[in-house]
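Got a structure for you, written out below as structure tokens; questions coming shortly.
The complex is shown incomplete by one protein chain, all other protein chains being positioned as in the whole.
When the chains are written out, they are named A, B and C in that same order, and each has its own residue count from 1.
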């Protein structure tokens, strides 16, 4: 049994992490750390865990965390994670960081989009971007995994096969993203009150969201060209789930064409052939949030028509978009079966 | 007082029409016609009208309709409207048809997308497409107005200024549309049950929706080129409202460029300068469904960045997208103040 | 045209008041006052009013309010209203106070349930409880109307006929109340975030709500006995609306019985015979929130069975439960037709 801890266990992501780890047959929850709820029983803060879990939230002190855990999930706000990572790594702990702190190869991109300076640039190069479908082998050997953002997970999985084979124009990629309200975390802002969100729908951070450079970074590494997506996120009146509708235009096929082996759907089927958490929809079928709710699956549907390709992907933002993918990364890092605790 | 009637008064659109006409100071509801509810009191079928309206639904017989109304709203399913229009026109009645039956200049497009044959092709050329922002002068003299579809209303209003001035590429236009569940009407299908829609979100009719040719027809008339939008509608877990996010790429500016007078926002401000129901959002602000709910407004927000323009439009699908626009058309046809009964 | 002002115009109730007053043919909005939004345009704070209303929010200074208004609506939090009332009355203004400050005949009850001391006990006796169905004649002559709470409005209207005729036991009255989230106002608390409220349902302030003494005070005045209801409010995952299910047990019928003229339904029909905003449902039919949403109606349904009577009442908490009833009171105070601006 692996001793695992969750730091920042009081947000939505922390809550789902507790739920998943509680059911995971190979781990023991050896510590739950929360500044907000320290000294309070987990079952009292989250009544759904009462009669199921006896733990008390502890203050998130790095030394204490290191003393009781082999692997640590950092479910902390951006900029807080980097206070913990250096110490935990120095003590030989494995870390899955769910914040944006270690996702960028170039810390200046991080600093620009997150508006803060990076305090641990030396560990950035050790961090592996934790999208198993692209980086499974690196994750296996990683000490520090930067768990991807929720929007990038769905966007990259929808675009990777197309970008990698070079058949689509990189300059007209459009990602229209829609997320449930839990994506904003347990923040206390008027904008997320029931009477504001219910019955409403709107775009926000129109083409300025901090997840844009994350998507561009990963896709550009797959491509021969710099990818620069147009990205508009929207707020859905649902609790959980992200659905992204991705619009691509094919490159004109010239003499020396970089071919596509069969149809676009076939391309996806090959690309994700052995992936346990990618479900490709049948021709004419498309994902919906309900099918992925509470699961670690990413469902993908494709529509190809003349020079256009529309790809629709759906995930549960709190599972494949956060806590579930973190557990998947832990499974890979620790040599557990990848699906353990996730089905 | 104008004597008006509503045929097909039992759907969502009919319900809103009754509500609007009831408050309209220049009309008298002289007949409400419904096959489903004939002989039943309106206040019994729709309890929100009890103590407010004494009318009884009548069977929708063309002669009876003609005998009591000066102007008739046809809130009927596609293919049913064309059974009424020839007779009503022959009796000198003015008609606002809310179905798709008279929206297409070319009946073969209608037949292809609606999957039926057109039984009244001769009246098609008399029909005016009832989007006042583009065709106010024709509507003024029209006997038959084809009230626009809900999706086309929001899409065309978002794109018209850009397409008309020719600055955007016509071959990469993307319209990502999201509609509340009332857009499907009061159909009885499992797909629209509460437990299916609530907490869910999905695309449907991916790039095959029957509103696509309607959008293309109107925009192509504004442009020098054939417009062929990529259009994906999605089902939102809200009752009312449509929000469309429109992605455009600018044409490369050559020597003999077709100029743009100032910024894109200025272009919209000029185009819609005197429009009573278009509200242009301030720079950095974008529409939301709640702001237009229950109103006849179309709110529009714009984001311009390098070679891209993102336009977001929002309407209430049952008001500006159906019943409200129908009343606006009636106001224009009858010489009433255009905002009468709509604010 | 009467010059009216709204103080505290930035809450949900203030928003609806603006909406109602804007459509009211006999008033002119002469001032909107808000500490939070002073100097900002109304259409900017509430985009639904943009292009409809030019007003700017002013700081809520008593002198300024008095100088521009004939009648003032105080849509302020409890304990704030009483800072304004003495001055406004002294300047001859009519006041409709929507807070709880002037609803109690005995200020000690107020102090106990609201947890503060009352600073204007001398004006309490001038205040008329603004439930037109019971106190229309006093309202007509009132300078200060204490607009009823939302829960009490629905509870009292459901119970008044039964309590007044003395046929039910006063010691086993149960009111099970359910309210939409706007009932809590525009407070910023975690409990009212979308992710907490959506998909949830719960009781709160179980038999301890501050509306209990308000209900008891009014019903006891109607009865020969002290009424002491059992009252449990619940939070519904809807924006607007209150539905209350009231359970009564009949008194055993003795020799000299205080009779009931026909059935219970007849009793209600007589009691509310001329009331413009009470709609009694047919036998076997019961109210639903949707039927009253956006209206000033209180719908009432009755089930009588052996020794039990179940009464169900529904209102829109922001209309008949607040802003609408306030306008109804204004209409009565000013001699306008009672339904003016409310249908």
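FYI, a contact is a pair of C-beta atoms (placed from the backbone, for glycine too) under 8 Å apart; a residue touches a chain by one contact, two chains touch by 3 or more.
All values derive from a computational prediction rather than experimental measurement.
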Just to verify: which one of C:118, C:265, C:293 or C:320 makes contact with the chain not shown?
C:293
Sole touch to the unshown chain from C:219, C:236 or C:300: residue C:236
Which candidate, B:14, B:100, B:199 or B:324, sits in contact with the chain we can't see?
B:199
Any idea which of A:290, A:303 or A:320 touches the chain not displayed?
A:290
Suppose we count only contacts with the excluded chain; which residues of chain A make the list?
47-48, 50-52, 199, 276, 279, 288, 290-295, 297, 299, 343
Of the residues in chain B, which ones touch the absent chain?
12, 181-182, 186, 188-190, 192-199, 237-239
Positions on chain C contacted by the hidden chain, ascending:
172, 174, 176, 178, 196, 199-204, 206-207, 230, 232, 234, 236-241, 243, 245, 247, 249, 286-290, 293, 301, 303, 305, 307-308, 310, 312, 314
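Following the convention adopted for this analysis, only the chains that are shown with their structure count from here on.
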Call it same or different for chain A and chain B: same when shared residue numbers make up over half of all numbers used at their interface.
same
I'd like to verify one number: the distance from the centre of chain B to the centre of chain C, where each centre is the average of its C-alpha atoms, in whole angstrom.
38
Expressed in whole Å, how far the mean CA point of chain A lies from that of chain C is 47
Chain A and chain B: spacing of chain centres that average the CA atoms, whole Å
39
Counting only residues that touch at least two other chains, what does the list for chain B look like?
199, 288, 290, 293
